[in-house]
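Handing you this structure, nothing more for now.
Heads up, this is only part of the complex; the chains shown haven't been moved.
All chains are identified by letter, namely A and B, in their written order; residue positions are counted from 1 within each chain.
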Amino acid sequence: MKRIGIMTSGGDAPGMNVAIRAVARKALSAGLEAYGINYGFAGLVAGDIHEFKATDLDDMVSQGGTMLYSARYPEFAQEESQLKGIEQLKKFGIDALVVIGGDGSYHGALRLTEHGYNAIGLPGTIDNDIPFTDFTIGFDTALNTAVDAIDKIRDTAKSHQRVFAVQVMGRKAADIALWAGVASGADAIIAPGFDYDVEAIANKLKKNRANGKDYGIIVIAEGDANSDAAPEFVEKLKQYGDFDARATVIGHVQRGGVPSAKDRVLASKMGAYAVELLLEGKGGLAIGILDNKVQAHNMLDLFDAKHQADDSLFQLNEDLSF
Amino acid sequence: MKRIGIMTSGGDAPGMNVAIRAVARKALSAGLEAYGINYGFAGLVAGDIHEFKATDLDDMVSQGGTMLYSARYPEFAQEESQLKGIEQLKKFGIDALVVIGGDGSYHGALRLTEHGYNAIGLPGTIDNDIPFTDFTIGFDTALNTAVDAIDKIRDTAKSHQRVFAVQVMGRKAADIALWAGVASGADAIIAPGFDYDVEAIANKLKKNRANGKDYGIIVIAEGDANSDAAPEFVEKLKQYGDFDARATVIGHVQRGGVPSAKDRVLASKMGAYAVELLLEGKGGLAIGILDNKVQAHNMLDLFDAKHQADDSLFQLNEDLSF
């Protein structure tokens, strides 16, 4: 193996640049060459590929987004596209790849491995929705962004005796909502996998009011990418009492920003480990952190598995918030 | 004069607590007593009033929201309510007041002055929409929050070659949009008082793309408190080209948070000046900062005046953004 290619795929996440830097620098440290592939699998097929020099990556520890850009490219599911991609790998002399992105992008990585080009996947997404990893690259930063936003919203909620329904990201996963809910002392968390009852929430808010806490924060997972969860909840809540309730959707700010320290270290560890695995001749693996240890799992197993959020947070929040 | 009452009214803004502290501490320094009135004019009428001790206010330099709470109370336009309020002032021995809030709350302050209770208004609102002041308390903090959000969104815009229409607050005023637009290098600013043409914006974005800048940020003022300005703009924009365009509404986070240093100093200066004016036996005045000097204007003149945003920022942004 002489040359490692690196790409990002799927939604961007803070820390992707740190992972790119880690893969490229670790490769250079090991005497390899590192190549960046722009725009994910689309750029691979198009040959939008360039060599990394050591100093290209100096600032990447603190930059949000992805310097390699990202793009959707469902066409890569077809063998024709895959073969074109492999053409390019041959042309640029790239022997192996690291793909940073959601588990959707792992399918492409596995195809390349099957074609003889070892590829390793790194979990880069704010949603934390990938199996076999407790944390994805970007989750910690997005969580801090969400919690910081809720802190600000709480100022207004208290000043005006309001109830805010705050919608956080996470696609179909409950993770951001659960963690942000506990971290911000939400009066209720509404998230996929957990039943809720608007009337019961209304009653809790009324009870709080009777006890002297006359405002509320409800953290709501978006459920899916297009949901209007928070505004809808507010409409329902108002049917159960005289609440000055407002919806706010934190939105895309959760995808960007300077990566947190934890995300930087996680991305650095994972990126370096990916190169180690490639050096051992391995491919088709997805890296995760489980039990606080960076480790790899077979992508095929991962496709059969389901991400499991830390469900204990739901009850924890019930116990602590009133 | 022996006792000064302090209240916040209208929407909360970062720095209101700093202003409360400044009024109360300046009053105490001058040998007066300071009383907090909760929930604005509603609390005045209800007699929800308490004395401030010096150490009550230690932490207020860094707290968002308003420790005196705020509430709408249109009833105070009626003389009956005003007389009830004056009852309470008599009961608590309060001789004069400082009202921190939007210009709506100045009407109540003027009524009290007419009844013989000098009242001074402080401009506390993130919207910067009050005449006779270049800056309101809270504007700088809200602006920084908006710009920080746009910085994060830019990460995603660049990574995905997207156009983001970012809606900022400001009610009917253009200020947050103009300042945030310049500060974040927006490709276009859409704000009250400035014509725009969706096709022209689309063309500019296409031209940028041709020049190698394949993403865009459009900053849009909410126009009024309930507008859906950004999502509507995105729909229109898509009619003029193949843009991966998204709307995001920054929302209520702009109202809360730790006040910026500038807002803290402004609130401190204004609060202390209000007490000085009351000590001189003056009332019915609104404090502002004009030409970098804290000064007072007659409230009656203010009601006839119109806030003027810094219009030069629009052309400045046109010159700098491409």
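Side notes on the structure shown:
In this section, contacts are C-beta pairs under 8 Å (C-beta built on N, C-alpha and C of every residue); 3 or more make two chains touch, one makes a residue touch a chain.
As the structure is a computational prediction, the values presented were derived from the model and not from experiment.
Every protein chain here shares one sequence; 2 sit in place, and the complete assembly counts 4 copies in total.
The working rule: only the chains that are shown with their structure count from here on.
The distance from the centre of subunit A to the centre of subunit B, each centre being the mean of the chain's C-alpha atoms, comes to 35 Å. Remark: subunit B residues 8, 11-12, 14, 16, 63-66, 69-71, 145, 149, 151-156, 158-161, 164, 246, 248-253, 255-257 touch subunit A in the complex.
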